[in-house]
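Every protein chain of the complex appears in place save one, which is left out.
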Amino acid sequence: MKLIVAIVRPEKLNDVLEALFKAEVRGLTISKVMGHGGGTERVETYRGTTVKMGLYEKVKLEIGVSDPFVEPTIQAILSAARTGEVGDGKIFVLPVEKVIRIRTGEEDEAAVTPVKPGEG
Amino acid sequence: MKLIVAIVRPEKLNDVLEALFKAEVRGLTISKVMGHGGGTERVETYRGTTVKMGLYEKVKLEIGVSDPFVEPTIQAILSAARTGEVGDGKIFVLPVEKVIRIRTGEEDEAAVTPVKPGEG
Amino acid sequence: MKLIVAIVRPEKLNDVLEALFKAEVRGLTISKVMGHGGGTERVETYRGTTVKMGLYEKVKLEIGVSDPFVEPTIQAILSAARTGEVGDGKIFVLPVEKVIRIRTGEEDEAAVTPVKPGEG
Amino acid sequence: MKKRLLATSVFLGLAMAEGAVDTGVTAWMLISTALVLLMTPALAFFYGGLAGQKNVLNTMAMSFAALAAGGVAWALLGYSLAYAEGNAFIGGLGYAFLQGFLEEGKMVVSDGMPALLDVAFQGTFAIITAALVSGSLVGRMRYSAWVIFSTLWILFVYAPLAHWVWGDGLLSDALDFAGGTVVHINAAVAGLVGALILGPRKEFGRVAFLPHNIPFVLLGAGLLWFGWFGFNGGSAYGANESAALAFTNTFLAPAMTALVWIVLDYLANGKATAVGIATAIVVGLVAITPAAGYVGPLGALWIGALAAFPSFYFIRVRPRLGLDDSLDVFGSHGLAGITGAILTGVFASAAWGGTAGGLEGNWTQVLIQVKAVIYAIVYSAVGTAVLLYLTRVFVPLRVSEKEERVGLDSVLHGEEAYPVTEGAILVAEEGGKR
Amino acid sequence: MKKRLLATSVFLGLAMAEGAVDTGVTAWMLISTALVLLMTPALAFFYGGLAGQKNVLNTMAMSFAALAAGGVAWALLGYSLAYAEGNAFIGGLGYAFLQGFLEEGKMVVSDGMPALLDVAFQGTFAIITAALVSGSLVGRMRYSAWVIFSTLWILFVYAPLAHWVWGDGLLSDALDFAGGTVVHINAAVAGLVGALILGPRKEFGRVAFLPHNIPFVLLGAGLLWFGWFGFNGGSAYGANESAALAFTNTFLAPAMTALVWIVLDYLANGKATAVGIATAIVVGLVAITPAAGYVGPLGALWIGALAAFPSFYFIRVRPRLGLDDSLDVFGSHGLAGITGAILTGVFASAAWGGTAGGLEGNWTQVLIQVKAVIYAIVYSAVGTAVLLYLTRVFVPLRVSEKEERVGLDSVLHGEEAYPVTEGAILVAEEGGKR
Partner (left out) sequence: MKKRLLATSVFLGLAMAEGAVDTGVTAWMLISTALVLLMTPALAFFYGGLAGQKNVLNTMAMSFAALAAGGVAWALLGYSLAYAEGNAFIGGLGYAFLQGFLEEGKMVVSDGMPALLDVAFQGTFAIITAALVSGSLVGRMRYSAWVIFSTLWILFVYAPLAHWVWGDGLLSDALDFAGGTVVHINAAVAGLVGALILGPRKEFGRVAFLPHNIPFVLLGAGLLWFGWFGFNGGSAYGANESAALAFTNTFLAPAMTALVWIVLDYLANGKATAVGIATAIVVGLVAITPAAGYVGPLGALWIGALAAFPSFYFIRVRPRLGLDDSLDVFGSHGLAGITGAILTGVFASAAWGGTAGGLEGNWTQVLIQVKAVIYAIVYSAVGTAVLLYLTRVFVPLRVSEKEERVGLDSVLHGEEAYPVTEGAILVAEEGGKR
């Protein structure tokens, strides 16, 4: 089991979701984050206060996958999130010791296998 | 040391916090996230624009615990966060190499042992 | 490769960013989180509804670094984020199996080495 | 035509010819009408700010429904039921379908202003009254049920009560300058009854329902105060001494209520809350409404001060009574309305407003006020209950527990107040170019 | 001076002496002017709420630019081009640079009010019209281009058209009480042409553009309605029967439109949307604008009801036509303006408003209305295109694709609507004390 953490551009999120869907990755969690990297800074001015904004809006995806899904997931993200310009983001693969589905208590592989619809 | 990452329903957060409190787990960090899983999609319409919203609001808890606390923490979350309907969320247990309490520089076990009150 | 996850006070973020910059750590991702720890609770009253707020605003930094950078990064955070009062936060060091730079597909060390400016 | 109209002109000793427009009076009544109309969007913000994140639009849309369906129903029928010649209980159909405002090919003028304008002026009162009721019901009511119920309620609860008090009906001896009884007590009782019939939100008492945006609450309060100058000042039906008195009292009373509330809040919590200040402004405005043109300015300050107490303490304990009057309509509008109605009888001043009150020796007026309050409470309670049960025949009143949890904005309106674009996938329809 | 002014006084049979101020009329025109001015910030909120998170300030600043540059240009030249004596196509320079409002050391009074006030009153119309246009262009236009274009547009598209209809120009037989043609059709056509010339946003059709704050949309709609009472009511140029009629119709029509829209929304989506209600209010207000003082109150209800249909259905399909009229100016203001203009000819009533319409046998009026609509569309389309191409000579009209993606608030204004303080690093400047 791995946890794949990907930082991508917000405007690429929908493409990434679509690519993951095609790769049959269903479960994932996303959050709004701000990223700092090799990019330039924006300057903003509010009355006499001038500030440098070194942070850009990004979206973080966290995807728990069983080992055979790691490569396809990475490939899906890479293909959908890339623009080629600085700021495209990073993918981290973290080891996971255990995954549990809260609804059923199922563990590991079983916990990340999709189920029939309902409210998610 | 482990980092327990749990995705739960926002409306269950208070119950989870209470259960963790009873399990004597004090330190934790939460964030608002959006989750995609086996659930159905909502349709929203803004004038002529119709969109499918496949994401639901969830809350993520991150809890650094020493090994003896792993099981009680998981049990507390499982018991408090379960509704039995699709969308209850997941728990991930990640290995941690080191924990440091910034205030004191204490490491590992000492870093996650609660202290006397003050502003937190 | 490690992922350093640090929870710090929002008002210390700029100092932390500056310290990391001096330590030549460039890439990082931050998010707004709420933390619960050893601190006291706030009471708020909205008409007849009185609530205890046990959560304080914090900022989470996630920094993927190659091994030689782990110690300098931790030291930079510790020195910049400490106030000595309860609530200063924690640092977690997590093992990482792989890091990929989305823009180029570079992996691991290469993926976290800074590049020439552009939009980030 | 309306008692209020006649009363005012007689009081001022005017013998204004039917048929001559007074441009000053007309100007004031025009702008007053616009001011009162603005109160309903203002209320939408006051209520919407107090609502939780998932019910913001539903809460606001309830007020806007009153502007739509309620406004049309009022014009076509409600105005007539309130103000056309009828009996002591209800008006006739003389103005139904907007008839009766043209005579000999010219617009009827009455007491210095075109009579048609009164349909709009009074309509804005009917609308805000219905919108007020919604504050007790938010978070669980089905929108279709609300649209139907609120429209019926304007026709069969509001209009008759307006007739009783202002239309030469059975409470025409009560003093109610701008609607303390007709508007505020009426709305609050309806809200209370509605809250009881609907029952509390499923998570009431277990989960904290917090306001989602307190600046909106303050915006609502500020705009309500602004609009209320038309509500009370316009109820003088003239740009005269009575209007100036009503206006000045509408300036003084809420200032005093807010001051007292700040002190009570400090004493109780050690802190003056912003929601408290906004609430106090509304409470003071409600309390001065029946009294505005009848009491002197010192009387207004007293009424403002005294009205703070019942509302302040009731709102504090209300949630612990197990009563889910979601946004405290009864605590604000009901109690302040009752306090104001009774104190109008106490502080009314012959020199300022034409009628002596208790302090000037005429304690009977207080009894008349109490009677009117009781009649209004009973009528409003019964009428509201009947109409809610009637509505239930056609549509369920409440959403399901799960829908409550998901939030009414999404479930009933298919929208979110602050839409999230992350993960929003455009739906392509056939023939659509993407 | 203005036809509208003359027409009104003649209709009322008044023979008001030049030189005598009527305080009631003046009071009403003062407040009406303030109300119409408020409509532009209100529109900024209506549009700003509909805009995405990254273009909020730019969207709002476009409206505020009309208040700044547009207001000044109007006062110095536009008013004169519209209302000074000239020919059938354009006014003269008699009022240019604010000359002509003093005579023998006293302020000129005309029809009961100081003539200077008309510059401000009419100015607020010019401003809101230009601001309306921006709704079609947001999300891609360069701010400097907008400031230049909108100022020219007020002078050379709006002012001549106002002259044609209200300034004794070539459309002076058309009925346009408060600006259905001059304001709404004109703005909507300009927006449409602008959207076509600029082309769609780069991500149009691929990404969902969602409103960022729907309460702001409702606030905008509420304040627009409030201001519109001055827009329509003030266009009577008196505090009289005509004003009361225009006012009451402005109350009735949008209520009816909103009610019909709620029903249409239910039928189409199973849900009444809040954005829909806000849109409907604007649509109803637009539709009643040309008719306000010419039709009776039942006519107003009919116009309100009928106007819902074209706008409702067009707005639903618009995005699928590949037309990036970003905030549906054409769907709301264009179609409702056309519907209203034509129905004014149908429902005009001699008894209520002085002119008979089709239903009273005078079908010619409908033809006159259609003619005016066509002239306005053609003039506005051509004029707008010319001015946009002219502006392009000096500055590019659009931002780059990357700037669009980053967001115009940041790129064009160096600000964010809701600034993020995390990571904002104060820039020390030399000599600055930190």
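By written order: A, B, C, D and E. Residues from 1 in each chain.
Keep this in mind: a contact is a pair of C-beta atoms (placed from the backbone, for glycine too) under 8 Å apart; a residue touches a chain by one contact, two chains touch by 3 or more.
Quantities reported herein were computed from a predicted structural model and do not represent experimental measurements.
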item: Chains in view that touch the one left out, judged over the entire complex; value: A, B, C, D, E
item: Chain not shown: contacting residue from D:A131, D:L152 or D:L252; value: D:L252
item: In chain E, positions touching the absent partner; value: 21-28, 30-31, 33-34, 37-38, 40-42, 44-45, 48, 56-57, 60-61, 64-65, 67-72, 75-76, 97-98, 101-102, 105-107, 109, 113-114, 116-117, 119-120, 123-124, 143-144, 147, 213, 216, 219, 409, 412-419, 421, 424-426, 429, 431-434
item: Positions on chain C contacted by the hidden chain, ascending; value: 11, 14, 34, 36, 42-46, 49-55
item: Residue numbers in chain A that touch the chain omitted from display; value: 45-49, 51
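As a working rule, only the chains that are shown with their structure count from here on.
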item: Chains in simultaneous contact with chain C and chain E; value: A, B, D
item: By number of C-beta contact pairs, the top two chains; value: D-E
item: Distance between the centres, which are taken as Cα means, of chain E and chain D, whole angstrom; value: 31
item: Centre-to-centre distance between chain C and chain B (centres being mean Cα positions), rounded to whole Å; value: 17
item: Chain centre separation (chain A, chain E; CA means) in Å; value: 45
item: Set of chain D residues in contact with two or more other chains; value: 414-416, 419, 422-426, 429
item: Junction residues of chain B, two or more chains touched; value: 31, 34, 36, 45-46, 49, 51, 54-55, 94-95
item: Topology of the chain contact graph, where touching chains are joined (line, ring, star, complete, other); value: complete
